[in-house]
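Only one protein chain is missing; all other protein chains are in place.
Right after this comes chain A.
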Amino acid sequence: MNVDNGAVLLQTSEPTQQPVKPLVSVKDLSVEFVTDHGWQRVINNVSLEIAPGKILGVVGESGSGKSVTSLAMMRLLPKQGSRIAGGSIEIDGEDIQSLDDKALSQMRGNRMAMIFQEPMTSLNPAYTIGEQIAETVRRHKRVSSKEAWKRAVESLDDVGIPNAAGRARRYPHEFSGGMRQRAMIAMAISCKPRVLIADEPTTALDVTIQAQILQLLRSMCEDLGLAMMFITHNMGVVADTCDDVAVMYAGEIVERAGIYEIFAQPKHPYTEGLLRAVPKLQGRSELASIPGTTPAPWDMPPGCRFQPRCPYAVPECAESPLPLRQIADRSSRCLRVGELDLKASK
């Protein structure tokens, strides 16, 4: 029995009913990349589940493996130079790894969709916004091109683009960044997917636009009952958007909990560091930062991977790799989780 199988599904139904079947179920996912040091494991035994209508935030620094995890789930990792070394990915009841290319392409954009970080470059400059959305609809639904265009306009309208019918005939370069990201979301939801992966969808946007997009994603998730994986490095965005949080560090999940629990009391020193790095106006103190950087895959420290940067580390932390341990309905990968009293702010 692998102790890493501690994926917790936040139950929304009555305890007497069957728990809602998760739409996303990733178990012990490991991914390896070719580097100058040979095949190196960049994602190690990642497990997560997302129920319909829920948003799971995946948080971590650059290089922690958030995006790689999401690309592996869409099977969008480059065929050369990367491989899924273990684990399983189940999305909307399908074992993603066992699908052939055709079946996979029928899933993508249809039952699972993805929004990328860069709205400026993620749309094809050579086609109109409407053409690009209608193309997705035509790929997956048996409709006429006229009907597909109608649906594209509807999708643009749904995401709050004014004068959607006119805007659909415009090219990406005629859209602002926020409008492009709305168009990306419209494309992603145009086929009413069950699962939506958003990889830092607001990072490239102005703060005011960011809030609008977050609100839009939140309401899309509730209205369509889709399971959303929301990748970000911004704890503030997580607080605004997500139901649950998985904190990633150096290719592993180090803590997983509900949104209120994690902000009330982090159970891993890394989470504590991330929370303290969020600027606050009250009692304007020096902004906390986590010293050091994420280790390279070929240079992982022994034992706990965070231990060299951890203010609470003891010699035992470096002895052997730590499992993700379950504490009540959350889990943490810290040896001293029982004795430490971590706080979200100083």
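FYI, a residue touches a chain if its C-beta (ideal position, glycine included) is under 8 Å from a C-beta of that chain, and two chains touch if they have at least 3 such contacts; residues count from 1.
The rule we apply is simple: contacts and distances are computed from a predicted model.
Enquirer: Which choice in "Metallophosphatase family protein", "Quinol oxidase subunit 3", "RNA polymerase sigma-70 factor, ECF subfamily" or "ABC transporter permease" gives the name that UniProt lists for the one chain left out?
Expert: "ABC transporter permease"
Enquirer: Which is it among A:M74, A:A148 or A:C310 that touches the chain not included here?
Expert: Spelled out, the listed residue whose C-beta touches the missing chain is A:M74.
Enquirer: One chain isn't shown here. Among A:D28, A:E90, A:E135 or A:E261, which residue touches it?
Expert: In the complete complex, the chain left out is touched by residue A:E135.
Enquirer: Using the definition of touch stated at the top, determine which of A:P125, A:P162 or A:P311 touches the missing chain.
Expert: Hidden-chain contact among the options goes to A:P125.
Enquirer: List the residues of chain A that touch the chain left out of this view.
Expert: Residues touching the hidden chain, for chain A, are 74, 76, 80, 101-102, 105-110, 113-114, 116, 118, 121-128, 135-136, 139-140, 171, 173, 184, 187-188.
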